[in-house]
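Of the protein chains in this complex, all but one are displayed in their positions.
And now, subunit A:
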Amino acid sequence: MPVPDMFKQGLARGWKTHDGSRLDADLTLEADVAIVGSGAGGGTTAEILSAAGFKVLLIEEGPLKTSDDFKMLEAEAYASLYQEGIGRMSKDGAITIMQGRAVGGTTLINWTSSFRTPDPTLQHWAREHGVIGHSAAEMAPWFERMEQRLGVAPWAMPPNANNQVIRSGCEKLGYQWHVIPRNVRGCWNLGYCGLGCPTNAKQSMLVTTIPATLDKGGELLYLARAERLLLDGERVSGIECLGMDARSVAPNGRKIRVKAKHYVLAGGGINTPGILLRSKAPDPHQRTGKRTFLHLVNFSAALFEQVINPFYGAPQSIYSDHFQWDDGTAGRLSYKLEVPPLQPALTATLLGRFGIDNALRMEQLPNTNVMLALLRDGFHPDSAEGTVELRNDGSPVLDYRMTDYSWDGVRRAFHSMAEIQFAAGAKAVLPLHADAGYVKTLDEARRLIDNLSLEIYRTRLGSAHVMGGCAMGEDPRQAVTDSLGRHHQLTNLSIHDGSLFPTSIGANPQLSIYGLTAQLATQLAERLRHA
């Protein structure tokens, strides 16, 4: 039975949308609140404000793609749904950065893992970064609300064999492991969350908060880049948007002027600092774009006798936090262990090398497991961090510099992953580094990993979580916004996205963004009502 495309049905009912690639003339749009970005932060904020009676306009740079468009094919999905056509990287090209760019933002292409912000992270923010009002107790009701809204629950089906490796290995070693809560309803267990959910089971913004906003008379402008905020003293007076071509690659010459009473930036880490920098927003302490974190990821592959078929089944269902807090909150760099889904195009670039070497590795894909470590960056003064800058064409890029402290975390993560993979029965393990080959025993792996020259390019590094760059906090010398997400210098501007986080989270960040922005948007609605 074909899956009904609920978004198309809504459009047929008369939802108001504007396609920036198909405008006959320049356009002016007005709203009570204009929100830049339609991902976790923008979608959540839009639903809450429109339910409170405000007219909301959502602005999205990427295209509108809905369930009928999601064919589970990598080439199409990467080109249309990811930032820079999946070409986004750190400035030096060493770290692949996977971020969404379509209506629904990264929630359209994430792997559905949904964790509350860990308590130690919230405590660290209060203690070190002047954040108030976001303790675990204060946040709990907001997480609960969004968990209910988005169907977040621990995955009830058995994990696929790729995830099972974490469980088996950790059980053998006496390490802790847990089932991952996912934001799905009626999931088919296909494994293609990263390419757009073809069954509308994933509770992304595309099928939840954005439809709710449009049902309340909100409007959606897509294929339009918010180029700059127009400033009038301490206030934002408008947003200048550029119509984009249908690929969302180049502006098409059309302009859209947006006027609102209040403005919310929700373009995520990299893009939100980017628009502030392009707009030359006041930044007396040079905080915009600073302290941007990535949950830097390194990978370890393993071969098994049995079939793993790592391209099928819910991509992430088991994790281990055994090492996450092993040296306290701000000690040596620690990590969360998970697995990625392994469709072939992305996998070929992860497994490394070329010619015969890569071909042999790819040939064994059905028997391959890959594990990943999310390194919890930003808690220690020596941690690697990034700074958002503008390229000559005004587009933002992240300059992320590795440090010895961070490489030490990468090396320990290689050790932990190999240990768990062998304990789970792997017959060979391959740390994903240019100088490594598959090795057959843990002893060999230990020697190999200890001797790897850890440096950029030789070590395969990635990130799917950009956090920080517009930190919240009460001290304007440290933070871009206050703890309510209000810009310290511009009175009618808020930031509601992952760029608010003063450090990385220590868990896949989507639920942290939902919970935080639900709280901030509710408080914003209160303030606007009394304004």
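Everything that follows uses one rule, which is that a contact is a pair of C-beta atoms (placed from the backbone, for glycine too) under 8 Å apart; a residue touches a chain by one contact, two chains touch by 3 or more; residues count from 1.
Note that in this section contacts and distances are computed from a predicted model.
You can't see one chain of this complex, but its UniProt record names it "Twin-arginine translocation pathway signal protein", from the set "Iron ABC transporter permease", "Succinate--CoA ligase [ADP-forming] subunit beta", "(Fe-S)-binding protein" or "Twin-arginine translocation pathway signal protein". Per the touch definition above, the residue from A:4, A:53 or A:87 contacting the chain not shown is A:87. Only one residue in the set A:358, A:387 or A:403 touches the chain that does not appear here, and it is A:358.
The omitted chain makes contact with just one of the residues A:79, A:126 or A:153: A:79.
Where subunit A meets the chain that is not shown, the touching residues are 3, 71-75, 78-80, 84-85, 87-89, 92-94, 96, 188, 190, 192, 198-199, 247, 249-250, 311-312, 343-349, 352-360, 362-366, 391, 393, 395, 397, 434, 453, 456-458.
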